[in-house]
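Please read through the structure below; I'll follow up with questions.
Missing here is one protein chain; the remaining ones are kept as they sit in the complex.
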Amino acid sequence: MLEIRLHGRGGQGAVTSAELIAIAAINKGNFAQAFPSFGPERRGAPVVAFCRVDDKKINIRAKVYKPDVVIVLDPGLLSLLDPTEGMGEGGILIINTKKKPQEVAIAPGRSIKVVTVDANTIATEELGRPIVNTTMLGGFIRATGLIGIDDIKEPLLERFGKKLGERNLKAMERAYQEVSIGE
Amino acid sequence: MLEIRLHGRGGQGAVTSAELIAIAAINKGNFAQAFPSFGPERRGAPVVAFCRVDDKKINIRAKVYKPDVVIVLDPGLLSLLDPTEGMGEGGILIINTKKKPQEVAIAPGRSIKVVTVDANTIATEELGRPIVNTTMLGGFIRATGLIGIDDIKEPLLERFGKKLGERNLKAMERAYQEVSIGE
Amino acid sequence: MDKFSVFSSRLVEKSENFTSGHRACQGCAEALAVRHVMKALGRDTIVAMSTGCMEIISSPLPLTSWRVPWIHNAFENSAAVISGCESGIKAMMRKGKIPAKKINFVAMGGDGATADIGMGALSGALERGHDMVYICYDNEAYMNTGIQRSSSTPYGASTTTSPAGKASIGQHTQKKNMAQIAVAHNIPYVATACSSFPFDLMEKVKSAAETPGAAYVHVLSVCPTGWRIPTQDAIKYGRLAVDSCVFPLYEVIEGKYRLSYKPYKKLALTEYLKGQGRFRHLTDKEIQLIQQRVDKDYERILRLSEEEE
Amino acid sequence: MDKFSVFSSRLVEKSENFTSGHRACQGCAEALAVRHVMKALGRDTIVAMSTGCMEIISSPLPLTSWRVPWIHNAFENSAAVISGCESGIKAMMRKGKIPAKKINFVAMGGDGATADIGMGALSGALERGHDMVYICYDNEAYMNTGIQRSSSTPYGASTTTSPAGKASIGQHTQKKNMAQIAVAHNIPYVATACSSFPFDLMEKVKSAAETPGAAYVHVLSVCPTGWRIPTQDAIKYGRLAVDSCVFPLYEVIEGKYRLSYKPYKKLALTEYLKGQGRFRHLTDKEIQLIQQRVDKDYERILRLSEEEE
Amino acid sequence: MAKPMEKITWQELEAGSVVTEIGNAREYETGSWRSERPVVEASQCIKCGVCWLFCPDACIVRASDGHFEADLTYCKGCGICAKECPVGCITMIAEEG
Amino acid sequence: MAKPMEKITWQELEAGSVVTEIGNAREYETGSWRSERPVVEASQCIKCGVCWLFCPDACIVRASDGHFEADLTYCKGCGICAKECPVGCITMIAEEG
Amino acid sequence: MARQRKGIEVSIAMADAVAQANVDVIAAYPITPQTHIVEHLSEIVANGELDAEYVPVESEHSAMSVCCGSSAVGARTFTSTSSQGLALMAEIFYIAASMRLPMVMALANRSLSGPLSIWNDHTDTMMVRDAGWIHVFVENGQESYDNVFCGFRISEDPSVMLPLAVNLDGFILTHMIEPVIYEDNETIRKYLPEVRMKNALHPDNPVSMGCFAMPEIYTEAQMGREQGLLDAYPAVVKAWKEWGDLTGRYYRPVETYRTEDAEYCIVTMGSYGETAMEVVDALREEGEKVGVVKIRLWRPFPFEDFRSAVEGKKSLIVVDRAISFGGPGGPVALELRSALYGRPNAPAIVNYVAGLAGRDVARSDFRKIILEGKAKASKGETEGFTLYGLRG
Partner (left out) sequence: MARQRKGIEVSIAMADAVAQANVDVIAAYPITPQTHIVEHLSEIVANGELDAEYVPVESEHSAMSVCCGSSAVGARTFTSTSSQGLALMAEIFYIAASMRLPMVMALANRSLSGPLSIWNDHTDTMMVRDAGWIHVFVENGQESYDNVFCGFRISEDPSVMLPLAVNLDGFILTHMIEPVIYEDNETIRKYLPEVRMKNALHPDNPVSMGCFAMPEIYTEAQMGREQGLLDAYPAVVKAWKEWGDLTGRYYRPVETYRTEDAEYCIVTMGSYGETAMEVVDALREEGEKVGVVKIRLWRPFPFEDFRSAVEGKKSLIVVDRAISFGGPGGPVALELRSALYGRPNAPAIVNYVAGLAGRDVARSDFRKIILEGKAKASKGETEGFTLYGLRG
């Protein structure tokens, strides 16, 4: 089972990212969960969403405490929280930032793969607004290989409708290409 | 223990009669209960009230099924119901009617003391209206001797205030005098 | 007695959809109002009724005084229950589950059920605009439970929870103006009526039922028990209320006021108050003050009706 | 920006009785309204607040943004809770249990808490005439639970329970007019306000608090999240609502209307609607129809205010 | 005929205690409530129907000759008909005890 | 300082969970919500206080020289002050990631 | 008010007690059979005999809300309701307990709709048995009167701070005229001094009440509520003891009658207790070894008192006045079974549900229930419940 945690801000659509991953996995015949962190947080506040993917039925109904993958949608969050909390060795940290992976400060001695995407720029260029929840999926797909770009196409188009969906797809594909993978 | 049932009509104050008997008895140091028949009946409808008097604490919380005394406030009720229902031998039936006791039809072979009071006339004369609930108490007191006229004075004045109370008292006293006792 | 009534009774629907055998008090003009309303509505009607006198006196299991489909659910929710009936029938008709036909959806409640505990449900139903009629039988107190004050009890009336006493005049708030509140909801039809004016009442109920959307009819319903008047005077006191302009009869159609009846001679308030046990304690000075208020309110209605003409 | 504001900020109460650290959305003008209201009321105030955005964002145990005594009990009952506070303090002061002093009793709720679920409690409290102020923060939907329609949602707005869709324009009932309903309750003071006009708002809140008896203030509170506008435009949209006469500012004192602000130039409705995500789907024709309704309602207020002059 | 309530078994009630026999309240004879009885002087009756219109118990009926009279099965004796009759041809008489 | 909620024992709560430390929400720093920061060009500020008046988070403060600026501990970055400033001396700048 | 024995309607006696307790706020909405209590209170206030605010609310939901507001500012608060009224205020009833707001309610027990019934049983109070209120059941007028004072004393006790309901059977008690001894005002003042609530809402001492709780802290908040009830137990016992010392009338959480040597017992709650005793007397004369166990304190449930009261009995016949539909029968039997679960030699428990919505349960009925119940117990027919007196 792969466990994913997403950090974002209220209104940024972290749950949608989790949802799309889960749906893509489910459509492939896998089992998956996606869910928010159930808070009363408002637009702007740091929020968390979760996702689990497995090839058998998932029977856990608790939050993700030990993520294998962490996605950070908002670069500003890095100064507020430790995105690697609970993460074991070999975890993958995917961050929306202009920085290169090696520029991202990680507690020394931890073997964590850092992946960076300049999602703000991509999203602003492709969607006109720095809404990065779909863009960041490109980074996720590239870094984990858990699902393919094609798997996410259908749920994405269903979610956003054809016109907007295709632009989101484009952004995601660009991120897939432009991602920087550390270590 | 003496058990009393009163028949009247909604709005005629049968409960007040029961109440006054009970209070008088309690004031004398006895134990007593008075309570209505708990119905949704409206002004005009036949209603029942109950009273129990004893010299020790009363522990019954049910209706009176076997009355020792029955008081009928409205002569019209006699054609609708059997006022002696549940009454044992030696019971006392006190009726507001112009009739003499012997003119009142009782199931043959039952030894029931019939007492009649022309309460409508007395009440109309004394109170200006045929509201007979206090008047009938005169008949009750005379027929049963359970309490005295004096015992009921105080509760009656408290209940109706001085002015109205004294007129009610007068009506009651007249009834006490003018009652016809059968057998 | 209102002037139309003498020779036109024959025009009135004969069948009784609210039958004899009900247990209202002797001389209950609220029951009479129900009888009139049901004549106006006819058989193709579903009634949702709030707990209260009219419900209790008409439905002791296994008996019922109702000849139309009738539902009682709770005290405060008849407006919501009828919303459900209307929505259900509407959907089923549209979907062809049942044949289409015009049905009157009517909620009814006392003034307590309407102006107090049921205010929320009523306001919601009016706002949603169901095709329904809400009828308030206003006997100016909670009669079913023994004459407690409601917000529709008039200032100065003595009730069991607003008793007149050394430190109190009785009810010390002004009667809530439910018709005015209904008008403020911007519904297409609002009217006041009284069973002492049965033809007017029946016409208004018919208009209300014919109005698409939500309609509200406020019926002053004399309660001899609660008002402490002789039973035979129930009709008279309704007339006095109207003729002294304590309770003006009017309609508000799409926001426009229309006075339905202008007393030939406006009677003094005392005519109306005297003889009612609930007002017995009022002093002349107090009556004077109340008269001023009545005048002011009546003038307002007059003005509004004239504006529209 | 309203014309008074530029140089008079210094006259405004400096201390914050509703502190920073609350968790309202970025740019929440409802929180701003609360801030303004609390400045106007000052410390000698007891607040009862309904469940809703403002409650949730200000009171996550063990933290509170309130510096005045504050109570939250449920969603629908702040008018009743404050009735209890007022009655309790009044009785205790009269009996000498606590020292006498003037305290403002203020209930607050969103439009859902006020016009929908709390309508009954509010109507009851107004009718009983407690010495209280009720403040409705009207952001035109249930925002706390995620932008569901309320009866105060304007016609045509898309919300999560009145979504625009193939078979629906979005909200298909007219916005309930709470101020008008409050007026119909015959209370001594009713006003409308908006936090884009803070001085007017604060004056009205003060007047309401000073009025003996029950007062009602209806505050249009722009919610960028629910209206789907950029956060920085929250003040602007309040101004547009007032300047396009969608939301006129007025007072009704003892039944008399007074317009508080007459736009220099009445803006077209489109100014206000365009840019709001919730109205994006409306066609020109639909906007036209809405404009007519706005005009009619505004004229009514104008007429009523003029009558009184 | 509805069974009297104190005889009905639980199985005899419809689900939800729905009553299907409409208007069966007529089995309850409210005439028993009466202490006074309206008596119509038929010869004076102008057949206007006012009494009928105002009876809260819907118990004024039309006799075959067109005049109106009280159905004593239900008449509670409120006296409204007597009071409202425009020609005053109804008198309330005390019921005999 | 209020104890963080996830540390409080049940005995530490007042009866009915009443909070007696008023205004302690200030311990929660909403500045962390911000993705853009208002920057005031002090020299242009006319000290009208409009930004202060319209800040939903009550986080505009007056500097010692009389001009106004945002208290970044609480500022959520909504941009209202920038938009409403009559002379336009506030600019919103993206927070660095 | 001097000490005196009066013949009085129980509702009026309760209202007089409320006046003697010098309450500040009464907020109630009329509902049969509670009406006489609040009517008499309005009268007392209207006559200037009690200086209090009588708030004529528009619904029971608001009645309880007003009481919450009034209690929150530290005013002594009384209310009364029944049946549908309780159901309508249920949401706020729970909240009053969780906010630890002292007040006393006269809960004139009446059946819950539907069908609508104005008569007595315990379905109303059972609906809210989880809410966290203190619940006392009384048997007669004297107990009703007395427990108004004890109720305020317990409810306002700083270690308790919980609302308290005095449950009295509707009509059976509320509309009964019977002897009640009134205590003089001196005694009352001594027993029930004014207390100023610590965190009462007031501008001089601002606090926030009713904050919301995240998962991180909710469990702890609830433990406070539970502990309040646990702490209420000794406070209740103490308040009753002191009342007894002043007046000679002692109350206990569980009361027993002729149980010492009883082999089996009938268990009741509320006004049935007296009749049960009367019938037990009669049965004793016939040689039946039977006793009565009366539960007076229903919440906090007096586990230990109950267990020691029934220790060693062969069987218990529990008479419930409510059903949990589709569930295990009456709520009292349910809790008693749970309380004795797994105990060695626990008595057999037979459950009757009787007197629903005011159906009379006379002495002959008790006799039948006791003897039939005993027989059932001995035959091991202890499952489910019997709806007593059902036709069909």
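Note that the chains are named A, B, C, D, E, F and G in the order they appear, and that numbering of residues resets to 1 at the start of each chain.
Just so it is clear, a residue touches a chain if its C-beta (ideal position, glycine included) is under 8 Å from a C-beta of that chain, and two chains touch if they have at least 3 such contacts.
This one's a predicted model, so the numbers in the text were calculated from it and none came from an experiment.
The hidden chain makes contact, of the residues G:48, G:114, G:234 or G:312, with G:114.
Seen across the whole complex, the unshown chain contacts chain E at 5-6, 8-10, 12-20, 22.
Residues of chain A that touch the chain left out of the display are 18-19, 22-27, 31-36, 38, 40, 58-63, 65, 155. Annotation for chain C: contacts to the undisplayed chain at residues 43-46, 48, 55-56, 59-64, 66-74, 76-77, 79-92, 94-95, 97-98, 101, 103, 120-121, 123-125, 127-128.
Following the convention adopted for this analysis, only the chains that are shown with their structure count from here on.
Listed by label, the chains touching chain B and chain E alike are C, G. Considering every other chain in turn, the ones in contact with both chain D and chain F prove to be A, G. Because chain C and chain D share one sequence, their contact can be compared position by position; here over half of the interface residue numbers appear on both sides. Summarising the inter-chain layout, the chain whose CA centre lies farthest from the centre of chain F is B.
Most remote chain with respect to chain G, judged by CA-atom centres, is A.
Centres computed as Cα averages put chain A at a distance of 87 Å from chain B. Spacing of chain D relative to chain E, judged by their CA centroids, is 55 angstrom. Centroids of chain B and chain D (each the mean of its C-alpha atoms) stand 63 Å apart. Looking at chain B, one finds that residues 10, 40, 44-45 touch two or more other chains. Each of the following residues of chain F touches two or more other chains: 5, 8, 13, 17, 19, 22, 30, 33-34, 76-78.
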